[in-house]
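In this view, the complex is presented without one of its protein chains, the others remaining in place.
Showing subunit A:
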Amino acid sequence: MSAETTPAVNDSVSLYDVDNPAPVIEPPRKRTKKTPKTTRTNFEMYGWLFMRLSGIVLVVLVLGHLLLQLVLDGGVSKIGFAFVAGRWASPFWQVWDLVMLWLAMLHGANGLRTVINDYAQRDNTRFWLKMLLYTATVFTVLLGTLVIFTFDPNIR
């Protein structure tokens, strides 16, 4: 009565038998005796809280930013050196952009850290991907901060 989609036993001579079973597939990063016990820090908790708190602030900052830059007052066509210079003349927009830069970068970096933790299988891969991420984050945050504070509207 049983209709088989695939034969249970291959026609070719089987490599495996009772005394020589095939290797089973271990799931990634099994919990073992060597798994370090509690980390005793609150880092992950603060990370989790930060994602939510920065998220709330980012809703205002990012949506406001997109609205101002891309929608209101003529849309993208208005954006130019003069527009940016005009905005950064005011400390309000300097602070806005600075906070947005830091929050979005740290939020995005921590989010990607989570993604790397989830998907990188080997410890080495995970370590180097994170190093790359942290380097890129520090570089972008510092460069952005530098530009906001040292921006010169009279540059030639």
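Please note the rule applied: contacts are C-beta pairs under 8 Å (C-beta built on N, C-alpha and C of every residue); 3 or more make two chains touch, one makes a residue touch a chain; residues count from 1.
The rule is simple: contacts and distances are computed from a predicted model.
Asker: Of the options "Cytochrome b", "Fe-S cluster assembly ATPase SufC", "Succinate dehydrogenase iron-sulfur subunit" or "NADH-quinone oxidoreductase subunit F", which is the UniProt protein name for the chain that has been left out of view?
Answerer: From the choices "Cytochrome b", "Fe-S cluster assembly ATPase SufC", "Succinate dehydrogenase iron-sulfur subunit" or "NADH-quinone oxidoreductase subunit F", the unshown chain carries the UniProt name "Succinate dehydrogenase iron-sulfur subunit".
Asker: To test your reading of the contact rule: which positions on subunit A touch the chain that is missing from view?
Answerer: So the residues of subunit A touching the missing chain come out as 1-6, 8-10, 14-18, 21-31, 35, 37-40, 42-45, 47-49, 114, 117-119.
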